[in-house]
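Quick one: structure below, then a few questions.
Here the complex is missing one protein chain, while the rest keep their positions.
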Amino acid sequence: MRFLEQMMKIDRRWIYLAIGLAVIIPAIISFKVPVPVSKEVKKVHDFVENVGPNELLFLAMDYDPSSMAELNPMAEAILKHAFSKNCRVIIVTLAQFGPGMVEEITSRLAQEYNRQLGIDYAFLGYRPYPAITIMLMGTDFRVPFPQDYYGTPLDSLEIMQGVKNFNNVKGVIDLTAGNTADMWIVYGNGRYNFPLAIGITGVMAADYYQYLQSKQIFGIIPGVKGAAEYEQLIEKPGQGMAQVSYQLVAHSVIILFILISNVAYFATRKQKKAVGGAQ
Amino acid sequence: MKREIPLMIVTVTGIIMFFQYFVPSNFSEDVFTFLQDWVMVIGILSLPLGIWSLVKANVNKLKVSDERFYSAVLLLGFLVMVISGWMPDWRSKGVHLAIFQSVLIPIQSTIFSLLAFFVASAAYRAFRARSVLATILLLTALIIMFRFIPLGPISTVNNWLVEKILMVPNMAAKRAIAMGIALGATATAIKIILGIERTYMGRD
Amino acid sequence: MTGGQLILNGLAAFLTLCIFSFLYKDNPFYKFAERLVAGVATGYWTMLLFHTNFVPVVWNRLAHDGRYEYIIPTLLGLMMWTRFSKKWSWVSRYSIAFYIGISSGISITLALYASLFRQLEATINQPLTFDAAGVSSFLIIVGVLSALVYFFFSAAHKGSMGVVSRIGIYVIMIGFGAGFGMTVMGRIALLVQRVIFLKGYVNSLTAFFGG
Partner (left out) sequence: MTKKLIALLCLVIMSSSLAIGQAAFPESAGKAPPAPAPPTNVRVVDRPNDAGHGLIVKWDLSPDDGAGLNNVAIYEVFRAGSPDGEFISRGVVPKGITEYVDFDETRPNSDHPNPNFMPVNSTWYYKVQAISDNQVRSQFTSVVSGTTVENWIHTGKIPIGVAAMIFTILIVIFISSAKKGKKMYVRPLAGINAVDDAIGRATEMGKPILYILGMGTAGDIATIAGFTILSRVAKRTAEYQTKVIVPVQDPVVLAVAQETVRTAYLEVGRPDQYNPDNVFFVTSMQFPYVAAVNGIMLRERPATNFYMGTFYAESLILAETGNIAGSIQISGTDQVAQLPFFVAATDYTLIGEELYAASAYLSQEPVQLGTLKAQDYTKAIVMVFIILGAIAITAGWPFLKNLVTINL
């Protein structure tokens, strides 16, 4: 009882110390943590899993380097997944400062998985005005993107042979920090009715679950945690997992303190009642 | 002269800016940009008031022995930044940039990161089931935080719950609060323009 | 990493620790960092405003572009300086009047558009069908209505009104709990960045002196 009473008015510095350690320890000793996988992320994973060896996946990486910390882990996980099972990927970016970053990620991972530009994947580059670009791609990828990012005409790319528009891809995954998701939903899925999933920053995720319910999208990858879930599913721990290990420890510490606080509160309250009951 | 005319100015400019919103013409757009610039220019040219207030307070503190060192640091920091800000290329190299990068940026992000500690201590103190309201606050926050903790099948249920909480009551609360704020802010602005709310103007 | 860069990073690391020391208790190191940053920030802000606002908006327009209508706001800005004098400080009220009048006029339509009309539209754009989407729109509407009832000032929250406003504040509290819980992640990430910075600095020190 004495202990619990002390816990009621614990010096806040013990809490600070615990939080500090919760962040410092994973920084020194890295360890893997199991991540509970949500239904929405599993659906995206299963979708990519079911894309056949020569079938096409369309990946839109519509984010600027400012959202890199949250969205790059997702992009890497999806590309690793797709590349490792030999399905082909067409990549675009509808974010102004996206191209350099996207080029870096795709070429690095392609090298790692020994995938060939123009055969196994294509990076079409950037076009302004996302809504119109999406609609024009629904007509023909060659309309907004006559050439790819590297200046090769689309018709000369092996991957694009017989590939005209969204009818020729299995589905679209849009990674975004927000606004372009609406356009993919309205102008992409709305007009051309292809399966669409989005990966989005943690804070924005709450606003997009409604589209899941209305079946306009089939899956959501929310923030770093979603990326970690995806990494867990493909058993390739990356940045997402690393981030999540910090978060898991820190969250556990905070939850633990809340629980202690409540136990202490109820225990001391009962005691007080027993004392005060005589009056 | 000292109070009535300024209050009239508030009314007139307020009404002009209100109606401007509904007029898309070139003239109206020009008025909008020009008057917005007024606010900006008044703001910029008021900065000496702030600097004076800061410098005066710290020059006074130079006389207090306990404070002397700290106030000197403050004044020195200010002077070095202002003087180095006159150098050519001040934003891309030199003392100004070095201090910006090794003093301002690290201190700012460290103060911001104090929130990690304060989130925990605030949760420890506030999230006790003292009342129904505190219990609701506590339970919701716990459910949301539990999304990081792997608990097997419980996690599946928890994740479902997280999604529903974010989508329904969280959304409803945000919308209702926003609507209330819209009405409160509009009512206050209307009172200001009608001259009913005038404490900010002071009196002689 | 060069020696100079190492020293600058050392300063950054030292100041980082100065701020963290505040968590233990107020101390001279924290006070030093606090005052230093107040001075530096004010100096930085002054020069930033000078170069990016004063020069293009005031100076260039008057001295180069010949846009003499900008004399009016410039005069209004200078009138703020009458606050240095007790006798003439009332003159600054003219500037404040323009400042507040213009801002209030703009804010009415802005608040109504963003916080009322957009929210209303979002609340009533889903048909209340008998599927999951319909049910959650219905529940959102119930939540919004009861939370709005909580904000009624001129009626006693008793009887059925009391019940509804009670539900309203419950909904609001769930929203707050969710908001708090969701934010923890971002705040932890901020701290992780600082720890990684410190760890990187220690590594570069050992690399510099050890290797």
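Observations on the structure shown:
To keep things simple, chains are lettered A, B and C as they appear, and every chain counts its residues starting from 1.
The rule is short, and it goes like this: a contact is a pair of C-beta atoms (placed from the backbone, for glycine too) under 8 Å apart; a residue touches a chain by one contact, two chains touch by 3 or more.
Every value quoted in this text rests on a predicted model; they were computed, and no experiment measured them.
Note on the chain not shown: across the whole complex it touches A, B, C.
Only one residue from A:R142, A:K170 or A:K225 touches the chain missing from this view: A:R142. Interface note for the absent chain: among B:V12, B:L54 or B:A98, the touching residue is B:L54. Touch with the chain that is not drawn comes from one residue among B:M8, B:V23 or B:L79, which is B:V23. Taking the complete complex into account, residues 12, 127-133, 135-136, 138-140, 142-144, 146, 182-183, 186-187 of chain A touch the chain not shown.
Across the interface with the omitted chain, chain C contributes residues 19, 22, 25-26, 30-31, 33-35, 37-38, 40-42, 44-45, 80, 83, 92-93, 96, 99-100, 102-104, 107-109, 111-113, 116-118, 120-129, 137-138, 141, 144-145, 148-149, 151-157, 172-173, 175-177, 179-180, 183. Along chain B, the points of touch with the absent chain fall at residues 18, 21-26, 28-29, 39, 42-43, 46-51, 53-54, 56-57, 104, 107-108, 111-112, 114-115, 118-119, 121-123, 125-127, 137, 174, 177-181, 183-192, 194, 196-197, 199-204.
What we mean here is this: only the chains that are shown with their structure count from here on.
The chains that touch chain B as well as chain C are A.
Seen from the Cα centre of chain A, the chain whose own Cα centre is farthest off is B.
Between the chain pairs A-B and A-C, more C-beta pairs are in contact across A-B.
A straight line joining the Cα centres of chain B and chain C is 3 Å long.
Computed centre separation for the pair chain A/chain C is 27 angstrom, with centres defined by C-alpha atoms.
In chain C, the positions touching at least two other chains are 23, 136, 182, 184-185, 188, 191. In chain B, the residues that touch at least two other chains are 116-117, 119, 123, 138, 141-142, 145, 148, 166-167, 170-171. The touching residues of chain C, counted against chain A in their complex, run 23-24, 126, 132-133, 136, 182, 184-186, 188-189, 191-192, 195-196, 199. The touching residues of chain A, counted against chain C in their complex, run 13, 16, 19, 23-24, 27-28, 69, 202-203, 206, 210, 213-214, 223-225, 243, 246-247, 250-251, 254. Of all residues in chain A, only 10, 12, 15-16, 18-20, 23, 33-36, 38-40, 205-206, 209-210, 213, 225, 244, 247-248, 250-255, 257-258, 261-262, 265-266 touch chain B in the complex they form.
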